[in-house]
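Once you've had a glance at the structure underneath, I'll fire off some questions.
Every protein chain except one is present and positioned as in the full complex.
Chain IDs A, B and C follow the sequence of writing; residue 1 opens each chain.
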Amino acid sequence: MTTAVTQPDMTREEVDLPTLPQGIGHLTRGWGVFVAIALAVVGFGTYAFMYQQSEGEIVTGLRNVGTMGGAPWGLYVAFLVYFVGVSFAGITIAALIRLFNLQALRPLARMAELLTVVSLVLASIAILADLGQPLRGIVNLFRYARPQSPFFGTFVLVISGYLFASLVYLYLGSRRDAAIMARESTRLQGLHSFVAAGYTDTPAERDRHERATFWLALAILPMLIVAHSTLGFVFGLQIGRPGWFSALQAPAFVVLAGVSGIGLLIVLAAVVRSVCDERDTLDEYVFAWLGRFLAVLTIAYLYFVLTELLTSTYAAGGREADVTDAILTGRYAWIFWGSTILFVVSLAGLLTQLLTKRWNIGTLVAIGIAVNLAAIGKRFLIVVPSQTDGMLLPYETGSYTPTWVEYGVVLGLIALGALAIAVFMKLIPIVELPEEVEADAS
Amino acid sequence: MRRRTLTLLCLLTGLGLIVVSYFFLTAPWGSDRVGNSNPRLEYAPLLTVLGVILTFASAVVYELLPDKDKSGEP
Amino acid sequence: MTKYTMVVDLDRCQGCRACMEACKIENNTTEGVFWMYVFRLEEGEYPNTQQTYLPRPCQHCDNAPCVKVCPVGARYKREDGLVLTDFDRCIGCRYCELACPYGVNYFNWGKPEKQHYGEWDDPDLQAVTGGANPPWSNPDLARPHGDEQRMVAGGGHHKGVMEKCTFCVHLVERGELPACVVTCPVQALRFGNTDDPETPVSRFIREHGHFRLLDELGTEPRVVYVGGQPPSDEVHEIELVHAGVER
Partner (left out) sequence: MDTVTRRGFVGGAAATTGVVAGRDFLFGGSETLASVSETALGPVIEDVVPTTCWIGKQDCGMLARRVDGRVVKFDGDPANPRNVGTLCPKGQAQIVSIYDPNRLKTPLVRTNGKGERGEWRTATWSEALAMVAERVNEVRERDPKLVLWQKGRSKAKKFYDDAFVKAIDSSKLGHGAYCSDAGYRALEYTIGLHGVQHPDFEETRYLLGWGWNITNAGGNKFCWLTWPRQMVAARDRGLQITHIDPRLRSAGPFADTWLPIRPGTDLALALAMCNGLIENGVVDVDYLTTYTNAPYLVGDDGMFLRVDDLPQVWDSASDTAVPAGEASEPALEGTFEVEGTTYTTGFTVFKEHVAPSTPEWAADICGIPAAQIRSIVREFGENASIGSTKVIDGVEVPYRPVGIMAYHMAQQELGFQALRAMTMINMLVGAVGAAGGTFSDFTWKIDKNYEAFEQFTVEDPPYDFLLKNSKYFPINTGFPGMLAKVMLDPERYGVEEVPEVAILHMVNPLGSFPGQPEIIESYKKFEFVTVISPWLNETADYFADVVLPAATIEKYEGPISATDQYIDATTLRLPPMEPLFESRGEIDIYLDLTEAMGVLFGEEGYLAEVNAALGLEEPFALPLDEKPTVREIFDRWSRAQGLDEGIEYFENNGVLVEGRIDPTKRFGYAADPPFGGVVHRLYGESLLDAQRQMQAKGADEIYWRDYTALPTWRPPTMEGSPSEYDLYLISYHQVENKQSRTGFIPLLAELTPQQRLDINPATARAKGLNDGDEVWVESHNAVTGESRRVKTNLAFTEGIRPDTVGMPHHFGLWSHPTSRDRGPSPNEIYPTGEGYMANTADQSFHVKVKVERT
């Protein structure tokens, strides 16, 4: 928590190490402060998590539906869904770049991949936080998991397959940069050599890499659609939950995933641009491209929201209507309208820039944050109101208010993600090293 | 040749594991019988996950396997 | 072959909630947990007011959504119709609870030993109870049941696992009736084998108009309601049991 302690270390390292690109191995004061804060938050999250493990989920705001008038799934599941959504955008963009050889966007590829890996790890921890018996969860899922539970898809495809594929993808792509950096004699040389794993950047190796990643990308794209749809099915197949049983769950799910992921990628790219001094590689073109993509997805998402709104307000009766009422005019209205306004304002900002063809990175970052806040709100609305207001038997309306433990765990997770990215940035170039560096080295 | 063989082996083993464990070793489909709540082979889901991992690991095998020619070089 | 069915006679139910209490004692369930719940409902405007009661055990559906979604097979369907929870396998994901349209699942949010309606660690009391928590705890519940010998009976076992009505599997397996059925002062609850059309329960169902709760969802409940009607959209609960769990 105190930056004073880490300060001297950083200056020493600064002196010791030869200069690597993108400030790798170069620990600045700002980075130290950021990491210290992130560590503190992670520590708090860990404490909250352990407290919950020792006392049980009674310390959360979660409770049973029905007579207890609560929601058994809350913030953890909302963020699980959110994190999985964020991962979508990362891997999609990375795969698109490879598949269609979009050279101008190449600088985004690694950070997109990283975002995917990190958010998937966070998603799996969020699952563990949600489980009443996490250790059993780890063991029993491997031991007994049943294919017909929609959870199986989430578990096998999303967590294991998707996470592993992204890791492989990230790793194979990093080998070249690691090999380049391993030529410098630094403290990180060992790590870089290890990651490079014998990569010498021969044309044959480059060729093999291109071929492998192409096939990987090809394999990942359909899988990620399936995986995200599966997560949609976790909700969409539930007949007993008004507001969930819907064919639109899966597509809307995928589109909102794209919105939040691209939004976050914009924020990350802007940070990298300024921190790593990558103004040339992460230029206006990159941001304009992201902005256009985000605009398209936001329009698509708002279209889904509109259709859902129309169907649920016109066609629905009974408990279905109760859930809609709770979301549109009831206790959850502020979240719904808050999110919707954020989306609309963001879209307006994007369209303005699109039409004027003047892209402002600061505005884009604000929009990126806005759509993510809105996405978190929407994830919450997917998960919670159908439980508190969607009982088909005449139970009283329930309520759910997260406790400090849940906020603690979720903040800890976010901080953990930020920490992981910050550390990664100091180890491996987060923007692929450009050609000229390559030329110099050889 | 060795690279391609090993990669293919890894890939096919992975896919095979997925198919075999998913369709024949995990719990049978249908939910109306006691037996359907248990996998036919305990830890079959672990095999499925291993299969997925092997499938993607084949790319690592493909890229990382040292070249025979290279190792022969002085 | 035996297929158990419970019949709820709404023409008789007094809404007294004796079944709820019998269930709680028999199954050692913890605070705020009502495997059997009785709605007290009201609709209409004064003076054309209607009040009705609706008992709601687990419906032990033949096409149980909770069984389908359980990721680890902890929730399963037995050949005799019972839908049970293996509390030694459950990982506590609560997916079954979300899938169930009836709201019959109860999760152990806290440590069950702290949720048994009192502080039972008084030394003078322990001299009498031998330290049992709750003092009325039933050892039958800690035994495996059924051909599959799984841990399914009773409640309040572990924190972080799901539990629900078992049709008192530990009693049914030794030829007795579920606790709620036994205690009902007006015989509003009946229980028996409906695989045989000539059992009293089969005949009773045949001779009376009946319905099943949320039948339209295709869950195929094994709880049959006789007399009365399914609750309309207009009903609301009176005399709420807002019994939750607190730390």
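Here are a few things to note about the model shown:
We take it that a residue touches a chain if its C-beta (ideal position, glycine included) is under 8 Å from a C-beta of that chain, and two chains touch if they have at least 3 such contacts.
These numbers come from a predicted model, not from an experiment.
Checked against the hidden chain, the listed residues A:R63, A:R136, A:R241 or A:K378 yield one contact partner: A:R136. Summarising the interface, chain C meets the missing chain with residues 10-12, 14-18, 20-22, 24-26, 31-32, 40, 42, 44-47, 49-53, 87-88, 111, 117-120, 122, 124-125, 128-130, 132, 134-139, 142-144, 151, 157-160, 179, 182-188, 228, 238-239, 241-243, 246-247.
Methods note: only the chains that are shown with their structure count from here on.
Rounded to a whole number, the gap between the C-alpha centres of chain B and chain C is 43 angstrom.
Among the residues of chain C, those touching two or more other chains are numbered 68, 70, 73-74.
Within chain B, the positions touching two or more other chains are listed as 27, 31, 36-39.
Residues of chain C touching chain B in their complex: 62-64, 67-68, 70, 73-79, 86, 146-148. Of all residues in chain A, those touching chain C in their complex are 55-60, 62-70, 72-73, 130-134, 136-137, 140-141, 143-146, 148-152, 155, 234, 238-241, 317-319, 387, 391-396. Chain contact summary for the complex, chain C toward chain A: residues 32, 34, 37, 39, 41, 54, 56, 65, 68-74, 89-95, 97-111, 158-162, 213-214, 217-219, 231, 233, 235-237, 240-247.
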